[in-house]
Structure formats: C-alpha cells, structure tokens
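A single protein chain has been omitted from the complex, and every remaining protein chain is retained in its original position.
Up next, subunit A:
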Amino acid sequence: MAGKRKLSERPGGGSSDVQWCFSQVKGAMDDDVAEADIISTVEFNHTGELLATGDKGGRVVIFQQEPESKNQPQCRGEYNVYSTFQSHEPEFDYLKSLEIEEKINKIRWLPQKNAAQFLLSTNDKTIKLWKISERDKRPEGYNLKEEDGRYRDPNSVTTLRVPVLRPMDLMVEASPRRVFANAHTYHINSISVNSDHETYLSADDLRINLWHLEITDRSFNIVDIKPANMEELTEVITAAEFHPDQCNTFVYSSSKGTIRLCDMRASALCDQHAKMFEEPEDPNNRSFFSEIISSISDVKFSHSGRYMMTRDYLSVKIWDLNMETRPVETYQVHEYLRSKLCSLYENDCIFDKFECCWNGNDSVVMTGSYNNFFRMFDRDYRQDVTFEASRENSKPRSVLKPRKISTGGKRKKDEISVDSLDFNKKILHTAWHPLDNIIAVATTNNLYIFQDKLN
C-alpha cells in the first residue's frame, strides 16, 4: 500500500487546489442554547439544491440554494430558508411508561418524481413522509363566492363566470402524507430509501423493518437480533443503509464494530448475513475501552457502491465490499484522545455518535470532532486537514485556515493543545453536496455552509 504523503503545508483539503471558504451560518449566534435548537441531522437532497436540518425540538428547516447565485462560482453556497415545519411532537406511551422524544434522528430525501419534494423524517418511534410543494397560483373569480369565501346572495348572481388562475406570492407548504408508526419497540437510529424508490428500511437497536412507501399499516421485519434471553444481549444495531444501486442489498453496523451485509433475495429474514466485515483486534490492545470505541456510529456507502465507510470513536475506515477481513483505508480522526479515554468515559463523550460523509466523486471523506473541528481525508492525495467552524472565521468568503493540535510538550504558535479542547462543542453531523464542493457542517445549534474557492 502506498505510503502517506507528507501533510501539505498549503491550506485546504482535498486536491492541492482546493481552498474552503465560509459562505453562511444559520441560527442564533448567542451563547444561550435552548435544548430544542440542538441540530440532530443534516441532509442534502439528490441534486443538492435543498438542504434539510432536523433538531431536538422535532422541527425541520429546509434551505434552498439561491437560484440566481447557483451559477455564480463565488456564491454557489448561498442557501435561504425554503420551508420549516414541526415534524414530530413529544409523546408519552402510557402502556410502557415511556417518554418519546420528538428529536429528529434522521432525514432522508426521496428522489424527485414530480413537482413536489418528499422526505422521510423519523424520531425514536415514528417515521413520517412529508410532501413539500410550491403554490404560486390561486383561483380567482368564483361564480358563487366572494373573494373572501362568503357565498354571494343568489339573487345577485345574474351571469356565469369561470374562475381563472392568477399568480400569487410563492407559498411553500409541507404536509404529512404518511405516518409509519408502531413498528419499533426500540429506538430508531436509521432510515434508508431503497434504489427501487418504492421501499425503505428503518432500523432500531435490535430490529430492521422494510416498508413500502405507500403502505403504513404493515412492514416486514428483515433483521432481528434480539436474543431469546435478554441477559445474553451482547451487541446492538447502530446504523443501517441500503446499497445505492443494488435494491436487494443493505448493510448494518453494530456496537461491537462489525458490519453485516445482507441480501434480501437469500431469505425473508436476513438474520444470516451474506458477508461480515470485521477487523481483527490486536489482543495486546485490548482494554476496558476497546469495545466502546470500536462501536460504529455511522455507515455510508460510497456513491459508486463499491465501498462503504464506517465511523467509530477514533477513526474512519473505508471498506471494499469485496474484502471482509479488514478495511482498505483507515484514517485517524483524533488519535490524541486515546490518552484521555478515562475522562471521556466519565463525561460520557466516549458515547458520542459522529457521522461521516463522502464527497460527490468519493475521493474525499469528512467527519466531525470536538472543539467545533471537522476533518477531511483525501483518499487520492493521501492528505488530511482539520478546519474549525467558528464565529471568528465567519467573514463572507474568508478562507478557512487549517488547524493543528499539539500533542507533545512543546506547543507551536497557532496550535491548540489537547487540554484546551472544548468537548461540549462537538460536530456530529456534516453533509456534502452530491455534485459540488459545498458542505454543511452543524455545530450544536448553528449550521455552517462552506464552499470551495474556484480560482
């Protein structure tokens, strides 16, 4: 395997020409963060024109790329509010004495089929299909009604007139079209739309269900790892995703660091995996923390469908679907945390679930870290870079400067020491525009949008 090239001294990750610039930041910039404002998911749609966020308060905000600046190289990263709605509400299950949070765990867009846009949003228990449609005309001139809706006095109606459609200010409406409820005993962590555009899967800690988008009163259980005796429980499902073009294939990851690939053609219940991906552990490295930090928090197929990426606590791994024995690439996100695991366990940070994402052509992967840092790894050039999403870097079009963390005793100027990292500032959710170098990075309650500077 080719050795790593030296870290580039030039700013910017990805190919040596790329420089990242600040474009916009959304959300309040004060320090008073209400719990409801904590961003819990970020997702571009398939064209990148729409960007959806979900928060702990159950709300969804959709941003749209500004049509006029879409084609201007310097301001392609301009997104404005398109629609916002309350997707889920807090509930209480009286039968089980269970409080059901309204926090949106995941949003997934459906590929566009007609003028309207559709997305799936889910909390711990219920998945909803939302239709987002535009209205820019309204009928005027009814025969029997006044403009305000009151019926006209029948005696005054002496002629016949037919309503005509007149333009009006654009109105974007979101309406729930399907509610997929009561299928999960445990907490939903993933949803994934199939490439057949008709079905989707939802995964909780122990089970995965297959739904048809049109049918809400039943779903098929395709994976069930619940042991007969719960005392024997050793692992849970942490994430699941359908293959981007093979409609029969999906993967799910576990808290023990394994990924299982299943083929729905093999049997109705996919408890037997077709492939299992696991990196053998060095027995010398085994510790109390081994299993916890090996738990996979996110799994994402590459756009090509040939690779998949997993995120565990300290690293990002790229797997070739044809090789189950070990990943083909491993990138350390924040290796310096290895000597802090005790305190990270005590403050629960060791259980943080970071997500990861691919760029459009699968050449660069990105994930978040602490202190509002996020990292990019260029697979082709073998370079990596760390950036910070912060108010200080929030001048329009200012170029992001790479950050460096000092791990040794001597701290160079501009470096940040590990002990001064803020572990409350975590970037768990990031998204990459499918066709362009525009990224969305969520801090606790702000959404940053960056774009590359085309020279």
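FYI, contacts are C-beta pairs under 8 Å (C-beta built on N, C-alpha and C of every residue); 3 or more make two chains touch, one makes a residue touch a chain; residues count from 1.
Criterion: contacts and distances are computed from a predicted model.
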- Note on the structure: Omitted chain per UniProt, picking from "AP-3 complex subunit beta", "Signal peptidase complex subunit 3", "ER membrane protein complex subunit 8" or "Alpha-endosulfine", is "Alpha-endosulfine"
- Item | Touching the absent chain when the full complex is considered, from A:71, A:114, A:156 or A:285 | A:285
- Note on the structure: Per the whole complex, from A:187, A:382 or A:425 the residue touching the absent chain is A:187
- May I ask which residue of A:99, A:198 or A:271 touches the chain that does not appear here? A:99
- Where does subunit A touch the missing chain, residue by residue? 26-28, 36-37, 39, 53, 55, 57-59, 61, 80-81, 84, 86, 89-92, 96-102, 124, 186-187, 205-206, 230-231, 233-236, 255-256, 285, 287-292, 295, 338-342, 345-346, 409, 445, 447
